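The other protein chains are all here in position, but one chain of the complex has been omitted.
Which chain is which? They are A and B, in the order written, and residues in each are numbered from 1.
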């Protein structure tokens, strides 16, 4: 049985580092699927910095849209997807939101061990514009579906991993 | 003894769905108190969608201001209040913030089983305007008072319910 691990949290809460730490525990080929496109120098710098941190332990694949396809060609490996936040924003920009459904389908077939990084963006004052609300809704809904499929869900707070689902189990009273 | 359950979390984190799921476990008349007013088409669409999801299992009451009164006329039922976030914003708009005190008083008398939905809005960069800060302060303070009275407090993250208070108990060291 393959693992699906979902890591969510705020900006600079340690999500990516923890994803890398978890992936290092797997003794199989490691793939890092980066969803970000380098639109400007600030972005390019961030991407390069992250790539250097991972070093030789990962093969990096840049895939901004077709995550389902990327997963299907990663059979036998442990795959980090970093991150859903940027991917959803790409899908809105390129009008490809149907990719979400394809991705969720592929996820349920467990093609490989997968660690998925996303963000919480809905716990601040919502900006007064329709696009931000649409984005927050779509990301929130997608996060829910991924978390439902995942057997581990981790909420990162100030670098501390809080497991809110472990082996498929939450802390709901029975 | 009646239950007071408080559900908080971000946008599209699954709060309302979980409130409905919990309410379905009660074998008594179910009331859904909706605090939102349909100011525009986007809002109207959201409200109608939610109403359809609940179906025939709930009587829906629209109450934008007088939550205390609405609770008092719901004796013997299980009541969802959805949500405090919008209600506080109504109270500011109509200059009725004294209603908060009335509501908290009624809550402590446990007129019926109650499930209360609210939002976390204070974990983002605070917008540089006084009204947003006032709103965030008032909502935060009210959330604290409700959570104190509640015997269960649930923090929703990506659709996963995290019980941070269960049967009146938190995970504080003793």
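Keep this in mind: a contact is a pair of C-beta atoms (placed from the backbone, for glycine too) under 8 Å apart; a residue touches a chain by one contact, two chains touch by 3 or more.
What you are looking at is a predicted structure, and each value in this text was computed from that prediction instead of being measured.
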Of B:12, B:30 or B:165, which residue touches the hidden chain? B:165
So that we can see where the missing chain sits, which residues of chain A does it touch? 9-14, 42, 119-127, 132, 135-136, 157-163, 166-167
In the full complex, which residues of chain B touch the absent chain? 6, 8, 10, 118, 120-127, 130, 133, 136-137, 139-141, 143-148, 153, 155, 164-165, 170-173
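Note that only the chains that are shown with their structure count from here on.
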I need the rotation angle between the copies chain A and chain B from a CA superposition, between 0 and 180°, in steps of 5. 120
Could you grab the centroid distance between chain A and chain B? Build each centroid from C-alpha atoms only and quote it in angstrom. 30
